[in-house]
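Note that one protein chain of the assembly has been removed; the remaining protein chains are unaltered in position.
And then chain A:
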């Protein structure tokens, strides 16, 4: 009985992330539009876009290989699995031990690997430029992310997200310099990984510094829908990750009843809303940077992560 309940909660988590992901994207777009004094599309527009794309036929370039058609599904699967392992409304889910934070980062890496390959498949210059820049950004963002993971893992004595989140709900962790550095670095990495302003502009298709949109230029129909869904899932994953690590309050702990799950769900929605508003405000208040400024931005995140880790090696209480 307990097993069935656990499986249900895990299933609910998978469904929640899948269903909420487009909503978060739509919400951020709406807030951004309002901040720019536009009315903006409805927050439900991403769902409509997905439904429309799914119904359309897929136009595939003549020389595209099987990899081009398989990559969107692999991407969505890897991102979805990763997103399902991050605590959203509850922690200590039944499968949360199957992959720790390092593995979640690596799963996102797998998704990116296939997307970059798919970008190169048709043999156009746009696909190549996108893939090349994406891998350059990843080559800095991934080590920064792993150093952040080191900081968190050394504080909590574990790389299991559920354990870290549970520990951070307790008051004895307190405010720490290293965690502050990790938070700043994590936000920077999250912005870069999701291709948001100032790294990349998710709203444009024709700009010389575009990265993500250049890679997916050849996609259409259901394949494009999968890629958009994966991008939304990734955004949701990073917001959930920051929320679970730095504002873990309200997460339903294992063994608590249905009421705790309801509280967890409501607080989770509130956290997503706050995260979405903050992202929209940040994106509106900053200009996009040249692509070769990106290494400096991510280098700063890398240094902050290293500094956080070093502080913990110096003293466990910092």
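In this section, a contact is a pair of C-beta atoms (placed from the backbone, for glycine too) under 8 Å apart; a residue touches a chain by one contact, two chains touch by 3 or more; residues count from 1.
Everything below uses one rule, namely that contacts and distances are computed from a predicted model.
The unshown chain of the complex is recorded in UniProt as "Hydrogenase 4 subunit B", chosen from "Transporter substrate-binding domain-containing protein", "Phosphate transport system permease protein", "Hydrogenase 4 subunit B" or "Sec-dependent nitrous-oxide reductase".
Taking the complete complex into account, A:163 is the one of A:163, A:240 or A:267 that touches the chain left out. Of the candidate positions A:43, A:107 or A:165, contact with the unshown chain belongs to A:107. Only one residue in the set A:142, A:200 or A:228 touches the chain that does not appear here, and it is A:142.
Contacts to the hidden chain, counted on chain A, fall at residues 54-63, 65-67, 73-74, 76-78, 80-81, 84, 95, 97-100, 102-103, 106-107, 109-110, 112-113, 116-117, 120-129, 131-133, 135-136, 138-143, 146-147, 150, 153-154, 157-160, 163, 205-206, 217-218, 221-222, 225-226, 291-292, 295, 302, 305-306, 309-310, 312-314, 316.
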